[in-house]
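A protein chain is absent from this complex, but the other protein chains hold their places.
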Amino acid sequence: MDRALTGEPAGRPAPRPPRTGTRRGWSAWVLWGLRRAAGGIGVLWAVATIVFVAIRLIPGDPALAILGGPGSQASAEAVEAVRREYGLDRPVLVQYAVFLGRLATGHLGDSYAFRTPVSELLAQQVPVTLTLAVAGLVVAWVLAIGAAWWSTQRGRIAAALTGAITVTASVVPHFWLGSVLIVVFASALGWVPAVSDGSLRGWVLPVLTVAVPVAGYLAETVRDGVVDAQRSAFALAARGRGETRVGLFGRHLLRHAALPGIALSAWAFGSLVSGAVVVESVFALPGIGRALVTAVTQRDMPLVAGIALVSAAAYVVVLAVADLVERAVDPRTRDRRPAGRVGRVRVRTQGRVDAR
Amino acid sequence: MSGVLDPGLPAGASEGRARRSERFRGGTLGPAGSVAAVVVAVAVLAAVWPALLGGGDPLAVHPADALTPPGPAHPFGTDESGRDVLARVVAGTRASLVVGVAATLVGGLTGILLGTLAGLGGRIVDAVVGRVTEVAFALPLLLVALVVIAVTGPGPVPATLAVGFATAPGYARIVRGLVRSARSSQVVETAVLQGRSPGRIVFRHVLPAALWPVVAVATLGVGQAVVWASALSYLGVGTPPPAPEWGAMLADGRTYLLTAPWMSTFPGLAIVVLATAVTVLGRAVRRTGAVR
Partner (left out) sequence: MILDRVQKTRARALLTAAGATAVLLALTACTGGGTATDAGTPVSGGTLTYASGDAEPTCLDPHVGGNYPQALLSTQYIEMLTGLDRAGKPTPALATGWTTSDDGKTLTLDLRTDVSFSDGTPFDAAAVVANIEHVQDPTTASSTGYLALQSITKATATDDHTVTLTLSRPDSALLESFSQPWVGMESPKALQRPQATNCASPVGTGPFSVTEWQRGDRITLTKNDGYTPLTGSTAPRLDGITWRFLPDSTSRYAALQAGQVDVIDNAQPDQLKSASTKGAIRDLDAPRPGASNRLELNSGHGVFRDEAVRKAFIAGAEIDPGLQSLFLGTAKRSYSVLSSVEPDGYSDPALFEYSPKTAGRLLDEAGWKVGSDGVREKDGKRLTVTFPVSTNQSVPAERSLFQQVQASEKAVGFDVRLEELDLSSWYAALAANEYDVVSAPYTKVGPDVLRILYDSASIEPAPSGYFANLAQLDDPTVDDLLERAARTSDADERGDLYRQAQQRILASGTVLPLYDQQNHFLYRSAVHGIETTSVSTPWFGTAWIAR
């Protein structure tokens, strides 16, 4: 049962009867929103703490990083002055408290290297990476659905070929794929620019590069889901009703196959942001991925922290969106409650949901 | 169907063992699986005994022979220092396989641990572990890797750990779902009603149900791990030179993409072939293992 590989299985433990209110009441959604917000804040706090600790662990004096790097001739007085100014001479816990306090009020500080507010830098760079990731996800889904169609509806040879292509696609390294695409489509054919230049065409290759590996992974999942769905009773019934193959595929099969894919998309988003680090370097996109590499190299702590937090926040939002979409697509998931511990017998008043 | 969720493993251990041993008879693997098995076997052989498959010293430098195209003397050509690419690809099998497998093991085991905890525990444990995995998910892999490497210095071990920990949340999520479903499956309910101890139930019924799918995902994960490790080499924080490692070779070969494409083609092919083979093999094994 390949669907089980990919996340929450479609067959879920039996939902308990709701304790209060109606299933689809506003209160349920508000509660959901609050729960997720609280969880999100928790995640951000944890990420901030991890970043703080990690940066302390990286060898190197932050005062030197502020003064332009270890190759500088900064005098002892300058180093001392910087230490005082940035509060680096205070005890670690105090620094942590100050750090958290500033974050809570939305101050991400100034970049050590660029001496400009981190929020300004992020405001310029985050949209680029976000565009890359979202566009990459969309393209990946399109490719995955196409691959699923080809591998399930077009016969055995197509299926085998598509299967081979998707597995290959999922293990192609970004930097290599990017360079090959540049050489073929930009240098040799001249259809698109080699590096980003602000135009729409300049986005084609980077988006493709970042989307292909994810598409490979997604295609497997969607294909398995479609195969499963094809065998089910309702599919046969739909065919019996005269539904066309395309209609069946689009309206019914995909819907059921998409569910695990949605959970996977959340993971894929993180993977896309990671891939962006490499892709932005290859295609010269001014996003946070590229900035991250430089920031770590330069020990630019505020910028590293800012980027980590933005990625975490984006991820929290993506997870929430994925959850929403799951609930929208599959009504059965709306009142999930975790089952009790093993060892306690539960008497169920409702039958188990058909684990189809 | 609820195949893997409800594996229908017989309560009796001996019958289960007999069943399991039947699964690995060659014929049940199918044509694709058999080919994949052969490829993986060759790769393992290359990792263990490189001299058998590819001639020469992967580190021997011959500047005079630099950048020669594939030919009789050098079937895969030579690189910019005159080293034989075939020898390096074969020698690199060990490094890449080890990194790929080790990272997947690290990630998989961590994930299984976390996922089982979350799946078996109550509300609070589940919530906590859920948040932990979300946090881990939220940190971009490369940030984790860059920070780990900035602290410990470059090398295969930090890269392995970084890739492993970054992939753990994925496994955790899957395992959690599977464990939950197994928990509420008929077999487990029956065992509970029969009064078996929780430990026995977990190890006999819940975990095996959760593990097979993870193995299948892990096989694809090995390929992914090798690729992420190569990305780290591209960024300059991977295995130190001159050690042959496919990812590092791929990264180095990019400089010569136009003049000596064989430098990156063969390691790239090796990555793709191995990753594909491991995936296909894993799938085939799981298919024969699962009963339906």
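Going by the order they are written in, the chains are A and B; count residues from 1 in each one.
Operating definition for what follows: a residue touches a chain if its C-beta (ideal position, glycine included) is under 8 Å from a C-beta of that chain, and two chains touch if they have at least 3 such contacts.
Owing to the predicted nature of the structure, the values given are computational and were not obtained by experimental measurement.
Across B:176, B:205 or B:254, the single residue that touches the chain missing here is B:254. Interface note: of A:223, A:252 or A:290, the residue touching the hidden chain in the full complex is A:290.
Annotation: of B:64, B:124 or B:193, B:64 touches the absent chain (contact as defined above). Although one chain is not displayed, its contacts with chain A can still be listed: residues 59-61, 64-65, 67-79, 81, 110, 113-116, 121, 124-125, 178-179, 182-183, 186-187, 190, 193-195, 197, 281-284, 286-287, 290-291, 294, 296-299. Seen across the whole complex, the unshown chain contacts chain B at 59-61, 63-64, 66-67, 80-82, 150, 153-154, 236-237, 240-242, 252, 254-259.
We take it that only the chains that are shown with their structure count from here on.
Separating the centre of chain A from that of chain B, both taken as means of CA atoms, is a distance of 21 Å. For chain A in complex with chain B, the residues that touch the partner chain are 1-2, 4-9, 11-14, 39, 42-43, 46-47, 50, 54-55, 57-59, 164, 167-168, 170-176, 179-180, 183, 213, 217, 220, 263, 266-267, 270-271, 273-274, 277-278, 281, 289, 292-293, 296, 299, 304, 307-308, 311-312, 315-316, 319, 338-343, 345, 352, 355-356.
Chain contact summary for the complex, chain B toward chain A: residues 1-6, 120-123, 126-127, 130-132, 134-135, 137-143, 146-147, 150-151, 166, 170, 173-174, 177-178, 180-181, 183-184, 188, 192-193, 198, 201-202, 206, 213, 216-217, 220, 223-224, 226-227, 230-231, 234-235, 247, 250-251, 254, 257-258, 264, 268, 271-272, 275-276, 279-280, 290, 292.
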